[in-house]
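Note that this complex is displayed minus one protein chain, with the remaining chains in position.
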Amino acid sequence: MRILELDRLAAEIPAGAMVAIPPDNSATCAAFARALVRQGARGLRLVGVPVSGYATDLLIGAGCVAEVQSSAVTLDEAGLAPCFTRAVKAGQIRMLDATCPTMHAMLEAAGRGIPFIPIRGILGSDVLKHRPDWRVIDNPFQEGDPILLLPALAPDFAVFHAAAADRQGNVWVGRHHELASMAHAAKRTLVTVERIVEGNLIDDERMAPGVISGVYIEAVAVAERGAWPGGLLDEYPDDAVHFLEYARLARSEEGFRAYLARYVLRVTAAAAE
Amino acid sequence: MRILELDRLAAEIPAGAMVAIPPDNSATCAAFARALVRQGARGLRLVGVPVSGYATDLLIGAGCVAEVQSSAVTLDEAGLAPCFTRAVKAGQIRMLDATCPTMHAMLEAAGRGIPFIPIRGILGSDVLKHRPDWRVIDNPFQEGDPILLLPALAPDFAVFHAAAADRQGNVWVGRHHELASMAHAAKRTLVTVERIVEGNLIDDERMAPGVISGVYIEAVAVAERGAWPGGLLDEYPDDAVHFLEYARLARSEEGFRAYLARYVLRVTAAAAE
Amino acid sequence: MRDALPEERLIGAITRLILDPGKRPARHVAIGAASPIPAAASYLAREITGEVRVSVLNQRRGNPFTNGTGELFDLTAEGRIDLFFLGGGEIDGAGNLNLVGVGEWPGRVARFPGSFGSAFMYMMVPRVILYRFEHSRRVLVPRVAYISAPGTSPAGVFRRGHGEALVTGKAVFSFSPEQARFRLVSVHPGESAESVRAATGFDYDMAQPLAETADPVPEWLHLLRGPVAAAMAPTYPTFVQRIWPAAEMARSA
Partner (left out) sequence: MRDALPEERLIGAITRLILDPGKRPARHVAIGAASPIPAAASYLAREITGEVRVSVLNQRRGNPFTNGTGELFDLTAEGRIDLFFLGGGEIDGAGNLNLVGVGEWPGRVARFPGSFGSAFMYMMVPRVILYRFEHSRRVLVPRVAYISAPGTSPAGVFRRGHGEALVTGKAVFSFSPEQARFRLVSVHPGESAESVRAATGFDYDMAQPLAETADPVPEWLHLLRGPVAAAMAPTYPTFVQRIWPAAEMARSA
């Protein structure tokens, strides 16, 4: 496990990489996304776990994204994701629609090292019709029972934010167990954290249940308030006012450029507090 | 969620029920097993998650068990499980052999509400040959790739021990995430705990990751040192001396009767400390 | 007591559907993101019966999920969630939902956020209530452009339930899965059979006689403005401040 500067961590992502990131309410890697914009990332294939928010919209607006695989792209209370909506209408990105439990299940399959996993429901949805990589079979345990099989999805990278890491690379994510699924599924996992702590998080019975083992973690960078404008557990709430400001500015190309200039290109997340 | 006395909790289990229990090193429900013996439980179908230990051997010796489904029955350092070994040789119980990850996967499938789940490996093992309920299919995503499918396993009951419960039925199991899988898989879950705590365990960000939600928990009983002679997290270590005593006594029918008389029939676990 | 607000009337109508004695009891109701009206109706049902568990997604406190954001779907797949709410950018007369978009896939003319869990939840939850405040020919269409989640399924397809009702800002419809068709049950005060027909893009049957959507009884209004407002405030502060400012002020004091 390596401890890097934030911009150095973002530089681990090569052009065209498939990168799984959490939505705004799930310890999202907002500071990391801004670092990706700063270094001009290109051709990213983003995976929403299970949906996508600010970080995805920002990266789309900045031209970093070739493909999004997700169940939805949304700014929640702040409305539609403006850059995403523009890009879909203009045909500028490839959108692979999914449905929330299929995102979880495909990652779960990768994390369990199985090539596919079944899921109930979804039959008859046009989402299925547009996923040639999904297959409907007859349940081998029960005749006349069609069921959907999803292939395992192992992204090149999982990236998320967390409260703390220790020097063995163990990361405390608390109740955000979906981040463990991401880390288990991905080939490489990069994490930003509020702080590095001494000792071993896994040795503490109170902390261990919320820890992702360093076995899965390749590198960590400290990024204070790294989920901002998203919130982080009981450390800080989300910044609803900033989400509204983003949604308003990003509604136009010029506004989005102004947002980048003000919040992304020249300053770090910490300075923007 | 109801809070019951230990013997009342054990009385929830009807004759012939399929009951999943953890092994000795995983917050096992030893006090609960002794309560089952006291009330003369019959025809139980025990499920080892993923293996079985003292509680299973005790219940077999006391004549409570019709079937065991498990990857192994063992007293670990204390050697073979004597009642189990005797019962298998005498053909007194039905043994459904499995292999550790298949136990986890079958329960995981039930907990995810999917009818089956694939798993790698195992092809060519005689364990598979003796499981007519398992099926080998050709991987629908890759030709010429035989793969094993396991059916979901939803036991009638999951029973385990934990450090604490709150009055909403939330149970803190710490890093024993396998107990959550058991609870998710089983139709009904009964838990013994060291103590009842005030407040809501899920509201505490430090505790929540190790909590099984009260959604899954039907009833709880306080049983201090309820895992004994097994250990519990950092609360108490296992009692290696007692496991050796059990292994020695249980080697003969008479010795086993003496063990029951001394540790099970007349006294509670707390009094045996 | 102050008269019922339009929002309170909607909440009451949904609560009556939740508590329908002819249906499977709603022991565990789950609420998707950003749905204050269905959430309030579920909290009201909880206050009335004392036996409804309400799990609001994305709520910081008070939801039962300790196993990640996927746990709701696992609970649902197991049949442990009894009732869920769904909406859609488009809803058609056969109960099909479109949360994806309009125009060439995946939405070159209009793009909605995406299907979320609809394709799964609609088929796996035994009871679904459809809720969409906007009642217009833009939303209630003859045929959705894309089916995110189908209103009905052919025999042999595993499905636990269907939409049982559609509640809008103008009216309440029931749904027959056998006929794949809605029936107008009641119109809200100020609306009529004609005004609803004019605003609805799909065809439907009419209950005879057509009722007016009833106001919540005074006891329900009392519960809404007290314990329900208090339960809602942490997750839906803007909504509570708008509808029940007194409750919000009492809480902040």
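We just call them A, B and C in the order they show up, numbering each chain from 1.
Quick note on the criterion: a residue touches a chain if its C-beta (ideal position, glycine included) is under 8 Å from a C-beta of that chain, and two chains touch if they have at least 3 such contacts.
The structure displayed is predicted, hence computed values, not measured ones.
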{"item": "Omitted chain's touching partners, listed by label", "value": "A, B"}
{"item": "Among B:Arg42, B:Arg135 or B:His177, residue touching the chain not depicted", "value": "B:His177"}
{"item": "Touch with the omitted chain, as defined above, among B:Leu36, B:Ala81 or B:Ile114", "value": "B:Ala81"}
{"item": "Chain B residues that touch the omitted chain in the full complex", "value": "25-26, 49-51, 70-74, 76-77, 80-81, 84-85, 88-89, 91, 95, 97-102, 104-105, 108, 119-128, 130, 144-147, 175-181, 237"}
{"item": "Positions on chain A contacted by the hidden chain, ascending", "value": "110-114, 180, 184, 202-203, 208-215"}
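By our rule, only the chains that are shown with their structure count from here on.
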{"item": "Chain separated most widely from chain C, comparing mean CA positions", "value": "B"}
{"item": "Chain pair with the higher count of C-beta pairs in contact (B-C, A-C)", "value": "A-C"}
{"item": "Where chain A and chain B are represented by their mean Cα positions, the distance between them in whole Å", "value": "36"}
{"item": "Between chain C and chain B, distance of the C-alpha-averaged centres to the nearest whole Å", "value": "41"}
{"item": "Junction residues of chain A - those touching two or more other chains", "value": "105, 108, 119-120, 145, 147, 175, 177"}
{"item": "Junction residues of chain C - those touching two or more other chains", "value": "65-67, 76-77, 124"}
